[in-house]
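The block underneath contains the structure these notes are about, expressed in C-alpha cells.
With one protein chain removed, the remaining protein chains of the complex are shown where they sit.
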Amino acid sequence: MTDWLLLAWLWPLLLAASALPSLGSGAGQRGDRARAPETLPAWRASLVVIGALPALAAVWLVPVGSSLSLPWLFLGTELGLDEIGRVFLLFSAILWLAAGVAVAQRMRRVAHARRFHAFYLLAMAGNLWLIVGQDLFSFYAGFAIMSVAAYGLVIHDGSPAALRAGKVYLVMTLFGEVSLFAALVMIAQQTGTTLPRPEDLTQLGALPIALVLLGLGVKAGLVPLHLWLPLAHPAAPIPASALLSGAMIKVAMLGWLRFLPVGAIALPNWGGLLAAGGLLTLFYALPIGLVQADPKAILAYSSISKMGLLMLCLGLVLMEPALAPAGVAAISLYAAQHGLVKGGLFLGVGLRKQAAPAFLQPFVLGGLIVLALALAGAPLTSGAVAKYGLKPVLSGAEWPWVAAAVTVATVGTSLLMARFIWVCVHISPHPQPGSLWPGLAWALLILLVLLSAFVLGTPASWFTDWPTIALGLVFAGLIALGAWRNPDWLRPVIGLIPPGDLMVLARPIGRLTVVGWLHLWRPLDAARLRVVNAVTRGIEPFLARPDGDAERGLRRWPVAGVIWLGMIVVLLLALFGQSPHVQPVNSATGDDDEAQISAARLGRESPSHSLVETDPGRD
Amino acid sequence: MNRDLSLLIGILVSLFAVLLLWIVYITLSAETGPRLATLALEQLPESGVSHPVTAVLLNYRAYDTLLELAVLLAALLGIWSLGPAPAGFQLAGPALAVMARWIVPLAILTGGYLLWVGGHAPGGAFQAGALLGSAGVILRLAGHPRAGLPSEEAQRWLVVAGVGVFVLIGLLLAALGYGFLTYPKAGAKWLILLIETAATLAIGATLAAAYVGGRPLGAAPPSTPTPTEDARA
Amino acid sequence: MSPLLTWTTWLPAAIVFSSLIPGLLIFLVKEEDCNRRTLLNMTGTLLTLLLVGVLIWGVFLGGVFETRVTIVPGLDLVLRADALSMLFVTLSSVLWLVTTIYAIGYLEHASNRSRFFGFFSLCVSATVGIALAGNLFTFLVFYEILTLATYPLVAHSGTSAATRGARIYLAYTIAGGIALLIGVVWLRTLTGPVDFVERGVLTDMPAALHPQLIAIFLLLLLGLGVKAALVPLHGWLPQSMVAPAPVSSLLHAVAVVKAGAFGILRVVYDVYGVEFASELGLLTILGAAASVTILYGSVMALRQDGLKKRLAYSTVSQVSYIALGASILGPIASIGGMVHLVHQGIMKITLFFCAGNYAETLGVHKVSEMDGVGRRMPWTTLAFTVGALGMIGIPPIAGFVSKWYLGLGAVEAGKDWVLLVLAASTLLNAGYFLPILYKAWFRPPPESWPHEHVFDSRFETLGALLWPPVITAVLCLIAGLFAASPFSPLEWATLIARREYGLIEFR
Amino acid sequence: MSPAFLYGGAGILLFALGLWSFLVHEPLLRKLIGFNIMGSGVFHLFIAIAHRGDGLPPDPVPHALVLTGIVVAVSATALALALNSRLEAADANASASAHQTHGRGADEHADDAKRRRWPTR
Partner (left out) sequence: MTSTSLLFLPVAVPLLGALLVTAFPRTSSILGVTAALASSAGGLWVTAQTWLHGDLGSVLGGWGLPLGIGLAADGLSAALLAMSSLVGLGISVYAIGYFAGSERCTHFWPLWLLLWASLNGVFLAADLFNLYVMLELLGLSAAALGALTGSREAIAANLRYLLVGLLGSITYLLAVALLYAGYGTLDIGLLSERLQPSPLAATALVLMIAGLALKAALFPMHFWLPPAHANAPAPVSAALSALVVKTAFYLILRLWLDLFPAIADAAAAFVLGALGAGAVLWGSWRALRAQRLKLLAAYSTVAQIGYLFLFLPLIQATPAGAARDDLIAACVLMAITHGFAKAGFFLAAGLVQQKAGHDRIDELGGAAQSMPATTFSIALAGAALIGLPPSGSFVSKWVMIGGAFTTGQWWWLIVIAAGTGLAAAYIFRVLGHAFGLEPTPRCFLTNARAELPAFLLAATSGVLLGLGAGPLWSLLGLSGGHA
C-alpha cells in the first residue's frame, strides 16, 4: 500500500513532464510567434485536476506510521506518513484539487497556458514530495522544486507588478533556500542520520537552529522576512495565490515540526525568540491589512498574521516541551483549517470577480461571508474548533499575558475580515464563461469547512471566546455604518501603506549599494587600467622597433677576435686557477716535493677518479 | 675605436705568445721519449720505400694523405661551383712566350724526376704536382685560357684520378683481406709508385684548374696545341 | 587466469590508441570525403567506449590493469586503471561520443574539418592518457600533449580573435607546463620514480625535506592550476571561448579543465597522501585558492554579456569545487570533490551545447539577445534550464549532490566557512543563471533573430545539434535522481574515497 | 737555448704575428696572408719537435704532417681567394649597373651595392 506515497508526488511530476512542448508539433522552426495564444485541449487542461488525486487517495489508503524506503532514489529517500504529515497531506491535496479545477477552467484560454499548467504540476509535485518525504533530501528537494515552480506561477501574466513581485520572491526564496541548505547539512552532520527524529535533534547546535528558523521563516512570512508575500499574492493568478497562501507557506511549519526538537528538550531562548517573532508578525500584519485596497492583499496580510499565530504557538511549545503532544496536533489542525479557509476565500474572490451568471453572485457573497466568519473563528465554525485546540497551549505557556494578546488579535482579525467582505461587496464583477465547475468545487470546499467544524469539534469548542468575536463584529458594524454614510471618510487611510510595506525602503537602499560599489570599484579598475597601459606603453616600442642588425658589431673581425681571445684567457685562468694539480710532473724547475705529492696522488686508480674525490669542495 | 681594439688584441696575443713560449720551452727542454721516430725508422724496410717521410705519407698514415687529396678536390669543386671561369689573359708578348716554351717542358721534366726520386730521397707526389701546377699557371698567364688543361670532361677525370686510384687500391686491398690501405710487403713499392703518379697528375691538374678560378669554358683555345698534354699522355 | 592476465597489460594502452589511431587517420582523409571521416570518428568513439566498458567490468572483477613501457632506465610510461582514473576515463569517453555527434552536426559546412577532427581525437586520447596515467612522468607527458593538441582547435576558426585567444591560451599552458616539469623532476630527485599509490608516496619523508616538499607542491599547483583555472592563472579560459562550440564544450568544460583538477586530485591523494598534505598545511593553501576562485569566477560571470564568456567564468568557479573538495581533510568532502568532477562535466557540457545551438541556429551570442529563446527552441532551452539549475545546486539535479557532500564534509572537518563559500557561490550562480532563464522563458521573442538559419529538419534545429544537449541533460537528471544507486558516479567516488582514506570496511 | 727551442720559439712568434694580423686587418688578402703565416708558424713548431739531437735523423712523422698541412692550407686559401674574387666581381658589376640607372654620386653606389640583395634563385 505504501507505494501510493511514491505515486502521490511522482504522478504530478510525470504529468508536468508530459505538459512539456511536444517535439515535432507546433514548436517547429516556422512562425512560432504569429499564432494567437493557443487554447489547451480539454484532456491536457484536466491534468492539473487528476494530478492531486493520488495524494488524496494516499491520505486514506496509507496507514499512519508506515514508511517506504527507496535507497536508490536520489540520495536514499525515505517516504512515510506520520500524523502531522497526514494532516498536511490531506488539506494540501484538497486545496490542490480545488484550485486545480479552477485552473482547468479558468486558465485554459489565457496566454502561455501550457507553461502555467507545467509550473502548477511541478509546484504540486514539490509540495507533495516535501510532505511525504521524511528524510532531509526529500524535504529540501521538494522545497526547492516547489519554490522555483511557484516563481513561474507568480509572474504568469507578465505585468510589471508581477515581474517585480516575482523578482523579490525569487531573491528572498533563494536566501531562504541557501540558509535551509546550510541548516540541513549541519543537522545531518550533528545528528549523523538523514532521518532525524526529535530525540536525535536534542543536541543540535545554535547555528543549525538559527538557520532553520531563518530559512523557513522566509517561507512562513516571519515579519522582517515577509516582504515577498504581500507582493506575490496580489500579482499571482487567483488559484496560484490560493495555493501560495493555503499550502505553500504552511510547509514552513511542517519543516519546523520535523527539524526542531519539538517536545524532546526545552529550548527556552529559541522558543522565546520564535514566539516573540510570531507575536510581532501577528500584530504587525493586521493594521497594514486593514488599510489595503486590494482584497487579495488583505487576505495576504491575514495569512501573515495567522502564520504569526502559529509561530507563536510553536515557540510556546518549544519553550514548554510538556505542551508538545497537544500543541503539535493543535498547530497542524489550525494550519489545515486556515489553509482550507484561506484557499476558499481566495477562490471566492476569483469567483466574485469572474463568476459567469449574475444570479450566482449572492451565493458567492454568502459563501465568502461564511468563510470569513470561519477564519475569524466565529462560533459554530471550524475556526472556533481550531482556536479551541490552541487554548491549552496559550494558557499553559509561561507568558501569562499571551492569551489576552491573542484575544485582541482575534478582534483584529474579525475587523480585517469585515474589511475584506466590505471590499468584496464593492468589487464590480465582469463575468467570464466556464465558471460552473470551479463554483461547484468551491461550494464543496465550503461544505467541507462547515462539516469539519461539526465532525472534529466538541460542543464546547463551538463557542470558544465568542464574546471577543461578537465585540469585533459590533465594532466592525459601527465602522461600516460610518463608511456607508459618507464614503470618503476613510479615504486618507486606505492605501496609506502600499502592499509591500518595507519594500518601499528597498529601492533607495538598492541605489545606495550600487553607488557605493561603483565608488569602490571604479578607482580600483582605473588604477588597474593605468598599470596595464603603462606596461604596454613601456614594452611596445621595445617590441615594435624592428631591431637593427644587433650583431653587425659582433660580426666585425676585431671585435670577434677580442671576444675569442678573451674566452681563451678566461678558460686558461679557470684551468690554471687550481695551480697545485696543474704543476707539471716532470718539470725540471718545479720543486721536487710538489712533484712527489702529485705523482703519489696519481699513483692510485685512473686519474679522473682521484682528481674529483680529493677536492670535491672546491668546485 | 679600431685603434684601441687592435692594441687590445696585440696585448692579448702577446700574452698568449709568452705562455706558449713557456710551454714550448718546458716541453722541448724536458727529455721526452723518442716519440714515433725510432718506430717509424725501424719499420722502414717493410714500408716499400726507403725515404722515411714518403713511407709515413704513403704507408703508415696513407689515410691522411687520401683525405688530404680529398680536401684538394673539395676546394676545386667549391671553386667550380661558384660559376664559369673569368676571361683569361691576352696572348703573351714574345719574351713571355719564349720563356713559357722553355720553362713548361722543363717543369714537367723536373716534376717527373721529383716523382721518381721521392721513393728514396725527399720528393714525391706533392712536390711534383706543385711543379706541374706551376707549369699550368705559367701557361694561363701566357694567355692559354684553360692553363694547358684538356676539356672539362677530361679535367673531371684527371682531378678525380688521384683520390680515385688511392681509394680503389685501398678497397681492393681490403677485399683481398689485407685490410684497408694495408700494402702487401712485396707489392708495396709499386703500389705506392702507382698512387704517387696518379696523385701527381691530379694535384697538378687541380692546382692549375684552381688558378683558372671557375668552371672551364667549353671552346678550346685558338692558339697552337701545347706540347704538354701529349708529352705526358 | 593466464589469458585474463595477458590482456590486462595491453588494455589501457589499447584505450589510448583506440582514439589516437583514428585521429591520425582522419588527418589523411580528403576534405570533402565526409562519410569516411564520420565513419572513422564513430569507430574511434565507439571502440573507446567499448574498451572502457570492458575495463570497468575488469576493474569491478578486481583485475589489475597496467601497461608499463620503460623509455629510459628509471623513467617509464605507466598506464594503470585504478578507481580514480576509471571515473575520469568513463566521463571523457562518454562525453566524447556525445560531442563527436554534436561536432559533426555543428561543422556541417565548415572548413578544415579533417584537421579539426584529427586534433579532436588527439585531444581525447591525451585526456584518456591523463586519466590512465600511472605515474607523474606519464601524467606530464600526456598533459603537455593535451596542450599541443588543443592549440589548433582553439585557433581553428582562423579569425584574428581566434589566433589571439589561442596565443594567450598557449602562453599560460606552456608556462604552466614548465613549472610542472620542474616540480615533477625536483620531486623525482628527492624520492625516485613517483608512481601513484592509493595512500600517497611521501608520507614517510624525513622532516628535513619538508620545506622542499612544500615548495614542490606550490610548483605543481602552479602548473596544474593553469589548466584547473585557479584565479590568477585563469586568464586563458574566457579568451579561448572564441573556439567553436564543440571545442569549448568538450575541451574547456571537460577535458582540459578537468585535466588540471584531476591532476590536483592525483597530487593530493596519490602523491602526497591527504593526511601528509594537511600536516604540511598544503590543504589550507589549496582551500584558500579554490575559495577565492569560486567567488571571483562567479562575480566575474555576473558582469559578462557574452553567453560563452559567462559560461567560461562559471567553469572557472565550478572547477574549483573539485579543488575545494580535495582541500578538505575527510572522506565525505573528497567524495563531494570527486563526484563533482563528473557532475560539473555533464552539466557544463549541456550548457555549452545549448550555447552552441543558439549561436548556430539563431546567431544568438549575447545574453541580451536571448529574449524568448525558450519559445523558439524549447527543447534546447529546457536542457539549458536543467543544466543551469543543476549548476545552482537545485535538487534533484546532479549539482546538488556534490554540493551536499562538499558541505557535509566541510562541516565534518569543522570548516564551517566553506558552507559560507558554498552559499555565496550558489547565490552568485543563481544571480547569473536565473536572469538567462527568465529572459529565455518569460520574455517575448524579438521580431527577427540576428541571423536565423532554418535547418531542413523536423525538430527546432538539426537533429545532431539537438540530441546531445538533451542526452546530457537527461544524464544530469539521472546522475542526480539515482545518485545513490550502484554504478552511479557517487558510488564510484565513495569507493575511491574509501580507498584513499584506507577505510577498509565495506558498507 | 737548444736550436729546437729557438726554432720552435720562432714558430710560436710567427703564429702570434699571423694571428694578430688575421684579426686586425680588414682586407681579405691581408687576412689570408696572416692565416698562412700562422700556418707556417705551426709547421715550424712541428719541425722543431721533429729535431732529435744533431746526430740522429729527424722524426719523419711531423714532417709528413707538415706536408699534409701545407696542402690543406693551400686548398683552403685557393677556395677563399675564389670566393673573394666572386665577391669583388659581384660588387663591381653591381656598382656599375647602379651607376647607369640612378646616376648618383660614386660612393653612395658602393653602400647601395653592398646592401642591395642579389636576386636569389
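Each chain gets a letter, A, B, C and D, in the order it is written, and its residues are counted from 1.
Following the convention adopted for this analysis, a contact is a pair of C-beta atoms (placed from the backbone, for glycine too) under 8 Å apart; a residue touches a chain by one contact, two chains touch by 3 or more.
Predicted model, so just to flag it, every value in this text is computed and none were measured.
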| item | value |
| --- | --- |
| Which displayed chains the unshown chain touches | A, B, C, D |
| Touching residue (missing chain; options B:A75, B:A92, B:A128 or B:A198) | B:A75 |
| Touch with the omitted chain, as defined above, among B:G119, B:G133, B:G170 or B:P216 | B:G170 |
| Positions on subunit B contacted by the hidden chain, ascending | 19-20, 22-24, 26-28, 32-36, 39-40, 43, 59-64, 66-68, 70-71, 73-75, 77-83, 156-157, 159-160, 163-164, 167, 170-171, 174, 177-182 |
| In subunit C, positions touching the absent partner | 27-32, 69-75, 77, 111-115, 137, 140-142, 144-145, 147-148, 151-152, 155-156, 158-159, 162-163, 166-167, 170-171, 174-175, 177-178, 181-182, 185-186, 188-189 |
| Touch list for subunit A against the chain that is not drawn | 546-547, 550-551, 554-555, 560, 563-564, 567-568, 570-572, 574-578, 581-585, 587, 598, 602, 607-609, 611-613, 618-619 |
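Keep this in mind: only the chains that are shown with their structure count from here on.
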| item | value |
| --- | --- |
| Selected pair, greater C-beta contact count between A-D and A-B | A-B |
| Approximate Å spacing (C-alpha centroids) for the pair subunit A, subunit B | 102 |
| Cα-centroid distance, subunit A relative to subunit C, in whole angstrom | 31 |
| Overlap residues in subunit D, where contacts from two or more other chains coincide | 23-24 |
| Residue list for subunit A, restricted to those that touch at least two other chains | 558, 561-562, 565 |
| Graph class of chain-chain contacts, one of line, ring, star, complete, other | other |
| Pairs of chains found to touch, sorted by chain label | A-B, A-C, A-D, B-D |
| Residue ranges of subunit A touching subunit D (in the complex, touch as defined) | 557-558, 560-562, 565 |
| Subunit B-facing residues of subunit D, complex | 2, 4-5, 8-9, 12-13, 15-16, 19-20, 23-24, 45, 48-50, 52, 56-61, 63-65, 67-68, 70-72, 74-76, 78-79, 82-83, 85-86, 89 |
| Residues of subunit A that touch subunit B when the two form their complex | 558-559, 561-562, 565-566, 568-569, 572, 584, 586-588 |
